[in-house]
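Apart from one protein chain that is not included, each protein chain of the complex appears where it belongs.
Then we have subunit A:
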Amino acid sequence: MLSRTAENLYWLARYVERAEYIARTIDATLRVTALPAAYIGKTNEWESALLTAGVSASFYEVYLEATEQNVVEYLAFSPSNPSSIKNCIEAARLNSRSVRTALTSEMWDTINSAWIELQEVWGKGTSSREELARFLRFVQETSLRFDGSAYRTMLRNDAYWFSRLGLHLERADNTARILDVKYHVLLPEEEHVGGPLDYYQWTSILRSVSALTAYHWVYRETLKPWLIADLLILNDTLPRSLASCYSNLVRNLDQIGVAYGRQGAAQRHARGVRNRLEHSHMDDIFQHGVHEFIQEFIADNSRLGEIITKQYLI
C-alpha cells in the first residue's frame, strides 16, 4: 500500500485512541475532585490531569491557573491544543478522508458521524457537568465504535496492522504517562499507605485506564500500589498494560514482516522491549526506581514510533 496511506491509518488510530484517553483522564479527575477535601488533601488534581495529558507546559502559555473550567476547556475543546479531544477528532476525520479507500464504510461512518456531532452539538463546548459527562461518554463511545468496526470489518492485511500499530503505540504511551505522573503515589511509603488520599489517587489511575474492575478480578485484594503497578506494567491480560501493548505490537509487526517477506529494525526493537517487560519483576522495578523504568519505557516506545516511520511510512 501507499506509504502515505499507511501513515494516515497509523495516525488515525493514534488520534482516536488519544481522544478517548483524554476523555478518561477528565472523567477520572472529575470524580476525584468531587470528593470532600478530607479525602483528597490539597493537591490540585487538574494540574495532574494536564501532566498526564502531556500538555502542562503549553497550557500555561495560555492560562494562568489550572482551574476545572480552564483545564476542561483546554483538554477537550481548545483549538490551540493539538491534543485536545476536538482537535483529535478533527484530525482523525481529515486523515480518514485522505484514506477513505483504505477504510471500511463502518469506520468512515463512525468518524464522520462523530465529526458532524462535534460541530453540531459540541461546537460551543459544554456549560455544565452534566453536559460534560455526556460529551465524555460521546467520545468514549466513538472510540469504542471505531475500534469495534475496525475489528469487525477490516481485512486482516497491512492496512489493519498499521492502524493497530498506531493504536497500541499510543495506548502504551498513555498508560506509561499516567504511571509516570502518579508514580509517587505508588511508592510504598509506610506512613501514607492505605490513607484515603492514596486510595482515591489509585482509584483514579485505574479509572483512567478503565481497569478498576479488572484489578479486583485479577488480584482479589484491596488496592495496593505495587499490585496496581504490576497490573499496568507487567500483566499481559490487561489490554492497556505495557506488556499487552507490546505483545500486540510485536505480533502486528511480525504479520507485516511475513506479508512483505522482510523483517527490519522495527521488528527487532519491538521484540527487545517486549522481552524486557517479560523478564521484569515488580520488586526489581521498585528497587531500581519506578520513575526511571517508566522514563526509559517512554523513550523506547517513541523510538519504536520513529523506526516504524522510517521503515514503512516515508
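Definition applied: a contact is a pair of C-beta atoms (placed from the backbone, for glycine too) under 8 Å apart; a residue touches a chain by one contact, two chains touch by 3 or more; residues count from 1.
Heads up, the rule we're going with is that contacts and distances are computed from a predicted model.
Novice: Between "Phosphate transport system permease protein", "Circularly permuted ATP-grasp type 2 domain-containing protein", "ABC transporter substrate-binding protein" or "Heme-copper oxidase subunit III family protein", which matches the UniProt record of the unshown chain?
Specialist: "Circularly permuted ATP-grasp type 2 domain-containing protein"
Novice: Which residue from A:1, A:187 or A:298 sits in contact with the chain not drawn here?
Specialist: Final answer for the missing-chain contact: A:1.
Novice: Which of these, A:158, A:180, A:198 or A:230, touches the one chain of the complex that we don't see?
Specialist: Going through A:158, A:180, A:198 or A:230 one by one, A:158 is the residue touching the chain not shown.
Novice: Of the residues A:56, A:112 or A:210, which one touches the chain left out of the display?
Specialist: Counting the whole complex, the residue in contact with the absent chain is A:112.
Novice: Consider the whole complex, including the chain that is not shown, and state which of A:56, A:70 or A:98 touches that chain.
Specialist: Here the residue in touch with the unshown chain is A:98.
Novice: To test your reading of the contact rule: which positions on subunit A touch the chain that is missing from view?
Specialist: Those residues of subunit A that touch the unshown chain are 1-6, 94, 97-98, 100-101, 105, 108-109, 112-113, 116, 158, 162, 256, 260, 312-314.
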